[in-house]
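Here the complex is missing a single protein chain, while all its other protein chains stay put.
To keep things simple, chains are lettered A and B as they appear, and every chain counts its residues starting from 1.
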Amino acid sequence: MNGLCLYGCYAAASIKSQMQYPASFVLLSIGQFLSTIVEFIGIWALFGRFQGLGGWTLSQVALFYGTVNISFALADMISRGFDVFGPVFVKTGEFDRLLLRPRSTPLQLLGHELRLTRMGRLLQGALVLGTAVGLLDLSWGLREVALLLFAIAGGVAFFLGLVILQATLAFWTVESLEVANTLTYGGVAAAQYPIEIYSEWLRKFFTFVAPLACVAYFPIVGILGLNDPLGAPQWFLSASPLSGFLFLGAALLIWRLGERHYTSTGS
Amino acid sequence: MPQIAVQDLSKTYRVAERQRGLMGAARGLFSRAHRDIEALKCVSFSLEEGELVGVIGPNGAGKSTLLKILCGILEPSSGHCEVDGLVPWNERILHVARIGVVFGQRTQLWWDLPVIDSFELLRAIYRVPEAKFRPTAEALINLLKIDQLLHQPVRQLSLGQRMRCDIVAAMLHSPSILFLDEPTIGLDANSKLALREFIKSLNRDRGVTVILATHDMHDIEALAERVLIVGNGRILRDGPIAEMRAQTSGERRLVVDFSEDVGEVVMEGTTILRRTARRIEFAFDPRVTAAHTLIGRLTAAHGIEDLSIEEPTIEELIATFYTSHDAVEA
Partner (left out) sequence: MICNPVRPYLAIFTARFLMMVQYRAAALAGIATQFWFGAIMVMALSAFYMGGRGSVSMTRAEAITYIWLGQAFLGLLPWNVDPEIVLLMRTGNVAYERVRPINTYFYWLVRAMAWRTGATLLRSIPLLIVTSVLFEFIGLGDWSLRPPPSLEALALFVLSMVAVVFLSSAITTLLNISVVWTISDQGINIFTNSLVIILSGMVIPLPLFPDWAHPVLFVQPLAGLVDIPYRIYFANLSGAKALGSIALQIFWTAALIVLGHLLMARTMRRVQIQGG
């Protein structure tokens, strides 16, 4: 039974577990929906006031917003195991049990819980994206759809990589350092706008260090059929979500190092 | 060809020393003082397939460290170890697929789910083919008598019930070796007896190699043919249980509470371990001087309020082995 199949089993178990409390699930999902959509209401109001953002229209910005929210919501749904890694697995020694199973530990941590309540953010992002697609006059062919899916997948990989990096810290320090929240939520807040509006050093950071731009800005510009105002070549616009996967790969390598440290020094 | 071969296994932990006070904390940013703790020192032994071995020793003796290394979740500082031809920590995934581990007081089952759901998840994790899983699971469920518990969520089970489910869970993938770490801790007397029976039949009828780490001398006596006494990071004794029994039956304690203050009480064939004005603790060898003889002599000579006969505790036993091996800490 391969990893994907096993994840399906984990997911089914997690859903069953959460469905024991249906009222709580509905309440939290609605709450999530509301607390995320206030951000878009803010953007909407700003467009109403200023009638434009440096050449970008509201519908275009809505594409960026929707994509990055969907990516993050999906990553958020599957990453609880890493989120609580320090206090739940390292401090208690529960990680030993994961090591005693003949599977990779990241896979097991992904299977720890499927946070259905994050659906609130997902729905909200899909709503915004869907509306934007409806309002924009674009040609939606196979290329555009594929690129959008690629961007979202790359985004999920990127955000997952961030959470894994934070979790890896727990191998070395007992203190839980909540830095990843800054990067993940901050990343969403930053990427909901086209990064073209930011200053150069920040754009470079989001392209080469934390490739947020590669999983939102560049592919969306490609979908919009525009020439990138920042001058990136067309092939890059289509290929950039790959950086998200590379980022995740790097995070997993560092995770391996952390795991090695754990088994050689003991807990 | 032994199933488990351990040669000169050593493990040293490096623990950072916390400096005290504000100045210490500041200094701690630049240089950290370290303390080395030798948890295992040149441990060697080997095990054949199908053995049931008890590993006994007080806390901090190195039992857990040894177990973790054998399980493959801890790397030793030096030495060799092979289990079924694999080096545990180097080939973790291959190795753990062949072993089952049960920790007392800690369950590996999913808390909110019915027991049977946990079993199904484990089947997926261990990649057990459907055709093999059904009969194995059924046999285990019958053996440990948990068929009534299958549809209850784990959080509703008592400790004894959970332990049985955990043992089934650990055996679902038909491992050849079962590690048990304090499985009877916290259980009532009946559950303990039942659990010991189950473990015995797993070993006897199914040929599973069992390594049982415990504090409980009675567990060992009931189950193990061979015992490893671990003390201070070393194996102090590795031999058949019968020999150990001979050693321990060689000493008994008699604690006597006198009805009035007594002075010197000399009894032939005894040594006085402790004394206060009214209580004396005698050590004697029951093979040389029968307990009833001793008691008879005492009651004839003095007024007795209360008395009890005790065995030396495992800690005292190990201390005895320790000093008798002249292993003195530097």
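By our rule, contacts are C-beta pairs under 8 Å (C-beta built on N, C-alpha and C of every residue); 3 or more make two chains touch, one makes a residue touch a chain.
Everything quoted here is computed from the prediction, not taken from an experiment.
**Q** Could you tell me which shown chains are touched by the chain that is not displayed?
**A** The chain that is not shown touches these displayed chains: A.
**Q** Which one touches the absent chain: A:Q32, A:S79, A:Q108 or A:T207?
**A** Candidates A:Q32, A:S79, A:Q108 or A:T207; residue touching the omitted chain: A:Q32.
**Q** Which residue, A:A45, A:V145 or A:L226, contacts the hidden chain when the whole complex is considered?
**A** From the options A:A45, A:V145 or A:L226, the contact with the absent chain belongs to A:A45.
**Q** Just name the one of A:T92, A:T182 or A:S264 that touches the chain not displayed here.
**A** Here the residue in touch with the unshown chain is A:T182.
**Q** When the complex is taken as a whole, what residues of chain A touch the one chain not shown?
**A** Interface with the chain not displayed, on the chain A side: 24, 27-28, 31-32, 34-35, 37-39, 41-42, 45-46, 48-55, 175, 177-179, 181-182, 185-186, 189-190, 193, 197-199, 202.
Methods note: only the chains that are shown with their structure count from here on.
**Q** Could you please state the distance in Å, as a whole number, between where the Cα atoms of chain A are centred and where those of chain B are centred?
**A** 46
**Q** Can you check the complex and tell me which residues of chain A touch chain B?
**A** Listed in rising order, the residues of chain A that touch chain B are 1, 5-6, 9-10, 13, 16-17, 20, 96-97, 99-104, 108, 263-266.
**Q** Looking at the complex, which residues from chain B come into contact with chain A?
**A** Interface residues on chain B, with respect to chain A: 11, 13-14, 65, 68, 71-75, 89, 92-94, 96-97, 99, 101, 103, 106, 108, 110, 112-113, 117, 120-121, 124-127.
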